[in-house]
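One protein chain omitted, others in place.
What follows is chain A.
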Amino acid sequence: MQKAILSTKKLCKTFSIGGNQQHVLKNLDVQIAGGDFTVIMGSSGAGKSTLLYALSGMDKPTLGEIYFGDQEISKLSNDKLAVFRRNHCGFVFQQIYLMDNMSILDNIIASGLLVNKNHKAVVQRAKQLLLRLNLDETMWRKFPAQVSGGEAQRAAIVRALINNPEILFADEPTGALNSASGKAVLDTLTEVNEQGQSIVMVTHDLKSARRGNRIIYLRDGVICGECQLGKYVSGDKERHEKLNAFLNEMGW
């Protein structure tokens, strides 16, 4: 196992709703290794997305520590966390969340220019990535509402990758897509992972979960099981059965 790029110590997250305390994450110790395609699964309300957004610096933990390498990020200010996210993380959301008043290419360049002031290099990399993810030039100047959901989500992946993030976070990236578009997105994620990109993905979809090499299963805010699957190979029945068995064991 490679060195952990992200780790937590006794991570807790509590929400106060109407005066009632809801402990969503409870003393979680988790480590994310570089190059892994980590999938977080669990039933609804288990704390999957909460864990993902705490790990990515989108939300602050109530208690505990989060380390990016050796740097503790759980105590950073909001603006420092924003700088952390732009420099080290990429995000793919279930609802796609491209800025609808900007073209596909502009959405990507706007993210790229946040980190890299070399305008030419950013534009060049954005175009290369778009082509790599099968989004040809005819798409670039269209607005998000003018392309299909799958195309928009692939554009979102390009945006997530534009700054060469150390880790890419995906929150149910196929949740809003049809099966064909969903497969294309998963293929893209698998491809970039094979090229060394670390990915942490939250899903409750079995097909999506199969793409990961490590599955973490959450229940009531604690990790109740983990499964190492090895690298994804299409049609690898043994791997699929192992995952199925693990999920059955977890009561999924």
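Criterion: contacts are C-beta pairs under 8 Å (C-beta built on N, C-alpha and C of every residue); 3 or more make two chains touch, one makes a residue touch a chain; residues count from 1.
Keep this in mind: contacts and distances are computed from a predicted model.
Per the UniProt record, the chain missing from the shown structure is "ABC transporter permease", taken from the list "Two-component system regulatory protein", "Signal transduction histidine kinase", "XRE family transcriptional regulator" or "ABC transporter permease". Interface note: of A:C12, A:V123 or A:A176, the residue touching the hidden chain in the full complex is A:V123. The chain not shown here is touched by just one of A:S7, A:S49, A:S74 or A:S198, and that residue is A:S49. Note that of A:I109, A:I157, A:A170 or A:L189, the residue touching the chain absent from this view is A:I109.
Against the chain not shown here, chain A presents residues 49, 53, 58-59, 78-79, 82-83, 85-87, 89, 91, 93, 95, 97, 99-103, 105-106, 109-111, 113-115, 119, 123, 141, 143, 145-146, 159, 171.
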